[in-house]
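Down below is the structure, laid out as structure tokens.
Only one protein chain is missing from this complex, and each of the others stays in its spot.
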Amino acid sequence: MTALWLLDLCLVAVILAVALSAVAARDLFAATVFFVAYGLLIALAWVRLDAVDVALAEAAIGAGLTGVLLLGVTARVHMEARTPGPGRGMRLAIGAGCAAVSVALAAAVLSLPVPAPSLVPAVEAAIPATGLGNPVTAVLLAFRGYDTLLETLVLLLALLGVWSLAPDRLWGGRPGLRHRARPEGTLAWLGRLLPPIGLLVGVYVFWIGSDQPGGAFQAGTILAAVWLLAIMAGLSDAPPVRSLALRLVLVAGPVVFLGIGTAGLFVAGAFLGYPPAAAKTLIVTVEAALTLSIAATLALLVAGAPERAP
Amino acid sequence: MAEFLVVAAAFVLLTVGAGLVRILHGPAEADRMMAAQLLGSGGIAVLLLLAVAMERPAAVDVALVLALLAAFAAVAFVKGRSPSGAGDPEA
Partner (left out) sequence: MRLALDLFTILCVSAGGVFFLAATIGMLRFPDTLTRLHALTKADNLGLGLVVLGLLPRMEGVAEALKLVGIWLLALLAAATVAQLVARAALRETAGQPGGPPR
């Protein structure tokens, strides 16, 4: 259909223009807003590439978390004393390094074999054993369980890295400043209205994940975003990082995943294996625990290092 | 009909894409923020049109997530405008 070609052409043109503007814009705030816009356009591109799972993740991350994180950082950079930027030589070196990565990536894409090697037939043959309808979830939770398990651990490590930026006397305290907003104001109103809807949408995206695009990561991101909204609206406070309840939620996902994976050694004959009769139930259990842990981890990553003494 | 919906999606995309020039020109930070907001509602429309034209109902869920989170960047923006970064944006 020629109309789709036209649309793709428009999409690529707008994406390139926005990407170049984000890099070239002199104004820091403008560059940040361009980057937020870029994330939204990339979500559209993933839909056109028929990767709706990725589009969902990009939409949630781009609209919900990256914007909050980067705009917060921009505001802080304005507030704090201006440190001198990199010199001309350093800038040239950074530019050359980025250009080299881009050229290498382009060369890699251009030298991909045609037709590309594919494991699609293998996945299609094995998917009935998992009881799932969404091949992406089957790959993430069953066929490549190792990757997903390690990714959840990487997220936790990243959070530990952020926390360790706190000075010793603040260790164990609450991240960020206490947010305030007038209780009868617009922001507090939005903060009361949106989180319940977000909770509903998050559970929905988690639940359909076994049969349609969706799943733990997308749902966790949505939950993290609405939690941050409640914090920014001054309705709830970020928990102190020494809180045992918080830490239990953070490790719940990886622990349940590891536990069920280890049990697989005995009941299914392989680490991270599932007995076919119970595969779907076990996968949904792992996903539920992962959703909670991912939500808490992402929200705290955005909230930052402890800034208030415990 | 699918052709028409795709052309409509391309039209909306180009239109709100042109609006992004406002991010470059400003002059106020609020102007730049609003251009991104316009891209948000345009993007939702494009996704809905594509979901029907390409027969991918799951794309509607992407639009749902975008609509749910549409206010977030702007909330972070007004929060960042308060002196401490955490104060009341309506003070």
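When the chains are written out, they are named A and B in that same order, and each has its own residue count from 1.
Assume a residue touches a chain if its C-beta (ideal position, glycine included) is under 8 Å from a C-beta of that chain, and two chains touch if they have at least 3 such contacts.
The shown structure was predicted, so the numbers you read here are calculated from the model rather than taken from an experiment.
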| item | value |
| --- | --- |
| Absent chain, residues of subunit A that touch it | 186-187, 189-190, 193-194, 197 |
| Absent-chain interface as seen on subunit B, which is shown | 1, 4-5, 8, 11-12, 15-16, 18-19, 21-22, 28-31, 33-35, 37-38, 40-42, 44-45, 48-49, 52, 57, 60, 63-64, 67-68, 70-71, 74-75, 77-78, 81, 89-90 |
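Quick note on the criterion: only the chains that are shown with their structure count from here on.
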| item | value |
| --- | --- |
| Euclidean distance of C-alpha centroids - subunit A vs subunit B, Å | 19 |
| Residues of subunit A defined as touching subunit B within the complex | 1-4, 6-7, 10-11, 13-14, 17-18, 21, 25, 27, 29-30, 33-34, 36-37, 40-41, 43-44, 47-48, 50, 52, 55-56, 59-60, 63-64, 67-68, 71-72, 74-76, 78-79, 176-182, 185-187, 190, 194, 197-198, 201, 205, 208, 212-214, 218, 222, 225, 228-229, 232-234 |
| Residue ranges of subunit B in contact with subunit A within the complex | 2-3, 6-7, 9-10, 13-14, 17, 20, 23-24, 26, 29, 32-33, 35-36, 39-40, 43, 46-47, 50, 54, 56, 58-59, 61-62, 64-66, 68-73, 75-81, 83-91 |
